[in-house]
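Note that one protein chain is taken out, while the other chains of the complex remain in position.
Chains here go by letter, A and B, matching the order in which they are written, and residues are numbered from 1 within each.
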Amino acid sequence: MDVMPKWAEVILVPLISLVLATIISALVILAIGEDPVAAVKLMITGALGSSYGWGYTLYYATNFMFTGLAVAIAFHARLFNIGGEGQAALGGLGVALACLYIPWPHWSVALVGAAIAAGLFGAAWATIPAWLQAKRGSHIVITTIMFNFIAASLLNYVLVNKMRPKGSMDPASARFPETVQLPTLHDMLAPVGIEFSKSAPANVSLLVAIAACVFLWFLIWRTRLGYEIRSFGSSESAARYAGMPPFKIIMVTMMISGALAGMMAINNVMGEAERLVLNSVEGAGFIGIAVALMGRSHPFGVFIAAILFGFLYQGGAELALWTAIPRELIVVIQALVILFTGALDNMVRMPLERIFLALRKKGA
Amino acid sequence: MDMYLTLIQLLDSTVRLATPLLLACLAGLYSERAGIFDIGLEGKMLAAAFFSAAIAAMTGSVWVGLAAGIAASLVLSAIHGIASITFRGNQLISGVAINFLAAGMTVLVAQAWFKQGGRTPSLIGKARFEPINLPFAEAMQDVPIIGPLYFELISGHSILVYMAFAAVPLTWWLLFRTRFGLRLRAVGENPAAVDTAGVSVVGLRFAAVGICGVLCGIAGAYLSTALQAGFVKDMAAGRGFIALAALIFAKWRPWHALYATLLFGLFGALETRPDVIESLIGMKVQGQLLSALPYVMTVIILAGFVGKAIPPRAGGEPYVKER
Partner (left out) sequence: MTAPPAIELKGISKSFGPVQANKDISIRVMPGTIHGIIGENGAGKSTLMSILYGFYKADKGEIFIKGKKAHIPDSQAAIAAGIGMVFQHFKLVENFTVLENIILGAEDGRFLKPSIAKARRSLIELAEDYGLHVEPDALIQDIGVGMQQRVEILKALYRQADILILDEPTGVLTPAEADQLFRILDRLREEGKTIILITHKLREIMDTTDTVSVMRRGEMTATVKTSETSPAELAELMVGRKVLLRVDKQPAKPGEVVLDIKNLHVRDEKGVERLKGIDLQVRAGEVVGIAGVAGNGQSELLEVLGGYADGTGSITVNGQSLDLTGKNSDGQSRRARGIAHVPEDRQREGLIMDFAAWENVAFGYHNDAAYRSGILMNNAAIREDAEGKMERFDVRPPNPKLAAKNFSGGNQQKIVLAREIERNPDLLLIGQPTRGVDIGAIEFIHEQIIALRDKGKAVLLVSVELDEIMALSDRIAVMFDGHIMGERLPDQTDEKELGLLMAGITDTDKPHSVEEVQQNLSFAGGDQGA
């Protein structure tokens, strides 16, 4: 039985989880001898108080939209893709190869080409765990974790032994040609007369990420494939009865998931670094888990949660710059969000359900 | 003889590297045998590594440090237990959260306490676990063949190494020869059977998660107070996940856990000695391949191409009484 109204399910539960995470984070800040109120103020001015801050916030948010959507689509099929990190790393490899070895005439074509390459590489990296899950029943959580580590070793090998320019000590690829440089928000907003910080990395990929949110909403709620994915995720036995092929659903879902994670690379590798470096993903694949949980696997929820985490990341960087609070505070907040919205969901939900039940009995 | 010494040295470093894996692997074994999946081994080790190094540095006593490390690991175990047993949350998500919590908190607290960029001061003297020389080790050093074997490989490890190896038969005995073990295995296979037999499922699972915390605590303490002399950021470096891989590789059995972790420890040892591989198989092997090998092998095992790994039946599922 549905005990809670839908708005409580969609808004109240995540909100309370967020409040709990915030309170504990504030206590942590207090415990290390800093002022949480001042910290929040600094984070807000640092992340949202200038177009420079916004530029970073949106840059991070773009990454998290891609990885958050990747986790969310998998959740709809009741698959837990922890492999976003590795898939995004492979996506980076795809982008680097596309940008370095194909002479693109213009950034716009290059963006399409690089996005396809990123998506293909990311999807390919998700395909193997997907196949193992679908055909051999190997637990996808474990295999995707393993594939994160294998991806790290692979990228290490490729960057150190293959892609590193001669004479360079840095385990990184060569710089991409100028023709594939993506326009930043500054470039895009200048023609319409809006001043936007020149040095902030947010770029046209943000629009691609937003388009991906819309695309995914459409896919999940409007297409037959989405119907099959949701059916399979809700009840595998029922999907089997209806004749929805589990193999196809697992493979396609994971490939979409991997492709989305991989496409993050057009933002961080092509849009920002403009070359492939070691550990370019910087944990964004894992943040996708928090983003998807917080956004209740709904593309719009993911969009909002990604911006929130973008804010936290930029704010956290500012904190690390101006106070003694290290950047890792954000990792703690992220952990708390995952804990409260994911694992301790019932702790928030059970008392709420009791309240609504009592209210309903009174009303009846 | 030179080759023999090199081999002994290689095995010696295998033992050192396998120890934290073995402890974490056994930790996971208790938890998963009781039906609680734990991908938070990494986080628990990391937290224990920091707190044992930090407290050892402050008090000058490694034993107090070890206790602190175990306590830190137990706190995370408690969170995992509350999330996945009491509130029947998703055990995998809880594990992910715990890993991040540890990764963030260790640096945060390290910075607040020591202001050294997320590390602890180097540990010296009694703040570290020193190698133990077994009786007659020095005297036997020159005896051919068994001398070096005894002196280099068997003697000269820290007490934690011997504890880890002793934990293997102990775990086997506990699981398969005692009442507690019978109930623990039962609760991982069919918690309803345990519940209707009048034994507390929650109590058993918390006990298992608690033992897991203690062993992860020792594993973490070993990293920062025995293997190395102090804590550095992210020093668990994926060992919790290799231990998890080893657990699958071992198919949730104690003796096999020993073999699996020794094998993965050997890969780690070989990674630091590329010359040995080259002279052994006459071919250069990339270090990256060796570091990826445990994961690749585990995927192959998981795929069931070489002996299928069947996890405890009730693993990962919160226990809800049926109506």
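Please note the rule applied: contacts are C-beta pairs under 8 Å (C-beta built on N, C-alpha and C of every residue); 3 or more make two chains touch, one makes a residue touch a chain.
Here the structure is a predicted model, which is why all the values come from computation and not from measurement.
Q: List the shown chains that the missing chain touches in the full complex.
A: Listed by label, the shown chains it touches are A, B.
Q: Looking at A:I11, A:A242 or A:A324, which residue reaches the missing chain?
A: Of these options, the touching residue for the absent chain is A:A242.
Q: Which subunit A residues would touch the chain omitted from the figure, given the whole complex?
A: For subunit A, the residues touching the absent chain are 1-3, 222-225, 227-228, 230-231, 234-235, 237-238, 240-245, 357, 360.
Q: Since one chain has been left out of the picture, which residues of subunit B touch it in the full complex?
A: Touching the chain left out of view, subunit B contributes residues 176-183, 185-186, 189-190, 192-200, 313, 321-323.
Here is the rule we go by: only the chains that are shown with their structure count from here on.
Q: Any idea which subunit B residues touch subunit A in the complex?
A: Residues 39, 79, 82-84, 87-94, 96-101, 103-105, 107-109, 111-112, 115, 118, 238, 241, 244-245, 248, 286, 288-289, 291-292, 295-296, 298-299, 302-305, 311 of subunit B touch subunit A in their complex.
Q: Show me the residue ranges of subunit A that touch subunit B in the complex, using the header's touch definition.
A: Those in contact with subunit B are residues 28, 31-33, 80, 82, 128, 132, 136-139, 141-143, 145-147, 149-150, 153-154, 156-157, 160-161, 286, 289, 293, 324-326, 328-336, 338-339, 342-347, 350.
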